[in-house]
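The complex appears here minus one protein chain, its other protein chains still in place.
Chain lettering (A, B and C) follows the sequence in which the chains are written, and residue indices restart at 1 in each chain.
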Amino acid sequence: MRDMMSYRYHPFNEIVELEGGLFQLNMGPQHPISGQGRFIVITDGEIVYSIEMDIGYSHRGIEKILEYRNLMQGIVPIERMVMLDTSNIAMGYVLAVEKLYGVDVPPRAQYIRTIIMELNRIISHLYALGLYSESAGWNPAIFLWTTADREPILDILEMITGARWSYSFFIPGGVRADLPRGVKERILTTLDYLENRIRVYEDSWIYNETFRMRTEGMGVLPRSKAIEWGAAGPNLRVSGVPYDTRKNEPYAAYDELDFKIVTHTAGDSYYRGWARVEEIKVSIDIIRQAIENIPEGRIRVALPPKPVQEEALARVETGRGELNVYMYTEGRDKPYRVKISPPSFRNFYVIEQLPKIQTIRLADVPPLIYSFDPWFLDADR
Amino acid sequence: MKPEELEKILKEKFGENIFSTKIPENKRLFIKINGDIVEDFATFLKENGFDMPITMGATDFLKQKRIEIFYAIWSSTHDFVVFFKYDVPRDNPVIKSLVKIWSGVQKFERETWELMGVDIEGHPNLKPLLLPEDWDYEKEGYPLRKDFNVNRYMSPWGDEKQ
Amino acid sequence: MFKDIMKFIEVNLPVLIKILGFPGLTFILIFLIFAVWYQRKYLARLMTRMGPVHAGKVLGWLQLIADALKLLTKEIIIPRESMRKIFVLSAGTLSVIPATAITLIPFAKDFAIFPIRGYTLPLFLAIMTLYPIFVVLMGWAANNKFTIIGAFRSIYLDVAGEIPLILSTIGVMIWAGTYDIQDIIEAQKSIWFVFPQLLGFIVFLVSFMAMIEKVPFDIPEAEAELVFGYKTEFSGALFLDSMLGDYVNLLAWSLLMITLYFGGYLGPSITGDPIIDGSIWTLIKLVIVVTMTFTIMISYARLRIDQAIRVGWNYLIPLAILNIILTIFVKYVILGGG
Partner (left out) sequence: MTKKNFVSRIVTPFFVVLKHVVNQPVTHKYPFERLKGFSRTRGLITLDMDACIGCGACGWICPDHAIEMKIVESSKVTHPAIDFLKCSFCGMCVEICPRNALDMHPIVEIAGTEYKNLVYYPEKLRQAPNLKELLPMLKYELEPVITPSKMSYIRKKVG
């Protein structure tokens, strides 16, 4: 059909001299800031002409694995897509199955799901803040503070679900267990502690002159381009598109809780970081409301034997952005085809296109990339 | 605009080329269209405010000898998703790239080309994306196809040898 | 032959003790070990973690010696296409320059290695300006794309950092009315120069961070994209030398800051013997300045090279000149000339 084998990548971490004084810089998988992937930067030493995100290093073929797992087993592989907010990712899969089988989940399960998803979103945003500050050249203080501040939340989640990150707590039809005793008071106290810590992050990070100088006006994503290239999550909202899946297409208990969408029109790297801190505050509100008026009742409902729909597209707001799960089934217990469109996959495309519309310096490449909160495992599937 | 109104407009414009439409819930419109009219169907959607591509992929139907290509486009003005799909013969699938209309689908098409083996015309940079560079398509086959032999990758249980 | 050496030692024993002893070689080595250990423990404490604990029962002090030994035993890799001699020599001489500058600093009244009087402050600054030249030599000799970029950035930064620093020291010289470091300290008996010279101190502090290349100005070794800048090619003992160079540079500049702004060895007497008192006070102030440096190092983001230069040229140099004018105005017009 065509000869794919002829395409040869350059070996890792090698600087390749191109013509016209340019050289190709491989910030390869072994680079201190690149994470599990590689980005190839073509630059002349100062100005970056093209960034290419080379993904695929941790491609496990989750879409193929899901075709060999029944609906209950499918939760565990899909959580491995992003270790940071597994409950949001699992919610995507579970929502798609519930749409196929037309299940209406009891309200108490919906509230428990919302609490766990918001707790998970806080963890994911905190980790993203840590990585972003590290890439902007910070000594790893903020990274370690955020890691230390995630511990109380991980304890709560371990108390409820039994695991620190791979909860596999949501199943099609509800949740696996009810809230244990004493978790309500512990959550409220931890949220107070977190609110106190958020003020510290604002003072020492967001309203910090050197950070503002370093990231303001850098990597501006205009509204039209954000929509055309398909940015996802805070990166979209900060460029002036007020789209939040929890608000536009409410799932779980989001329609009964009122919260504001964090939006801005500047669309540069500074505000992508700022938006994540604001979203942590919004998540804290949501958890407080959910904890206050959580209804009593059942936590789980059995799936009907036969699916009502043949195919369904579920959209869920994960920490990194909006995850779309398309599922096609032929009535058997294993889904026939699951297509996952992760947020980082689309954010990487936006990162690759940005140098075409704006001059970006070599020193700005890591903060620019980490302002999009990239997650190579998420993009690789 | 609501999904029902768009459905009516599309029915008038494309008539019999639209095989089936479905509105399972308030913000979705599933459409099955004929493969030939994809280009102007897409441009028509783009003019009506459907500007953000969110998913693009392909499903392999081994028994019916066809591959179903699907696109999902969200509209920032009408705030709902159009999910249109069309069929392509399975033995030699060739589709036209929609990158000129929605540049966001470029990476999705690249991935579909690589994993499903669907040849795409007019795509700016068809390079391997997820699979290793030395992936031998003749011996291994395309991963997302149903006739892909998965057992080679199953690791044995415990201490039994393969 | 042996007899003359013995005679030579007896004749200038006190100077030898000073050179090899307190303000000289052993002090610098001990300071290196202390500074690196203190940095790791203090930064760890700020990041709410432990820092080295296990090596050496008490607070992991043995960790540094273990690191040093590890580095010394590592094999020295010299890149094939680099200039061999310059590559090896430049790393070694990096710490010599700030060490020679420290000899001028008095740790107590008339207690400096070279107790010369007269133009000691300009001499100190003249020696310290040699440091960036050797850094560039290192980067250039390694002949690797990363280190060359790192070396160039180091030149831009040093130019942008040094001029405001020297201008702010001029402010101090005018205020004290002398060129000599010891006289400047004596003039601070009434009040430390930090308060009258506050504007000059701010300029000095910012360019001080630029000179010792710590965050927010540690662009030459920005790990983020250049994988450690001009020190990338050094391994084993050479890496230890360049690290030594860094910390002695930090020692030299912080000693200058203490003498100019925090009244060098002045302070209420503890043991009565002026030499010991002066040294204790100098060391206390040194620890405070080093702590402040590490805190600054951790609480700001790294600036891009063009931003750092813009800060240097657009803000620091005008401020320094303004400071000089103000000092002249206040000293000669209001106070009628000291």
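Following the convention adopted for this analysis, a contact is a pair of C-beta atoms (placed from the backbone, for glycine too) under 8 Å apart; a residue touches a chain by one contact, two chains touch by 3 or more.
This is a predicted model, so every value here is computed, not measured.
Looking at the complex as a whole, the chain kept out of the display touches A, B, C. Set against the missing chain, the residues C:Arg49, C:Lys70 or C:Arg84 yield one that touches it, C:Arg49.
Touching the chain that is not shown, out of A:Ala148, A:Val277 or A:Val301: A:Ala148 (per the contact rule at the top).
On the side of chain B, touch with the chain left out of the figure occurs at residues 154-155, 157-159. Mapped onto chain A, contacts with the missing chain fall at residues 69, 72-77, 141, 145, 148, 151-152, 155-156, 158-163, 166, 168, 176-177, 180, 185-186, 189-190, 192-193, 195-196, 200, 203-209, 212, 216. Contact between chain C and the absent chain runs through residues 44-50, 53, 295-296, 298-300.
Keep in mind that, in the parts below, only the chains that are shown with their structure count from here on.
The geometric centre of chain B is 63 Å away from that of chain C, both derived from CA atoms. Centre-to-centre spacing of chain A and chain C amounts to 44 Å, using the average Cα coordinate of each chain. In whole angstrom, the spacing between the mean C-alpha positions of chain A and chain B is 23. The residues of chain A never reach two or more other chains; the list is empty. Looking at the complex, you find that chain A touches chain B at residues 1-2, 4-5, 7-9, 55-56, 59, 61, 63-64, 68, 99, 227-230, 241, 243, 248-249, 309, 311-313, 315, 322, 324, 326, 328, 336-337, 339, 341, 345-346, 348-349, 353, 380-381.
Within the complex, the chain A residues that touch chain C are 15, 23, 25, 27, 31-33, 45, 133, 135-141, 144-145, 148, 204, 208-211, 213-214, 361-366.
By the touch criterion stated above, chain C contacts chain A in their complex at residues 43, 46-49, 145, 149, 215-216, 218-219, 222-225, 227, 297-307.
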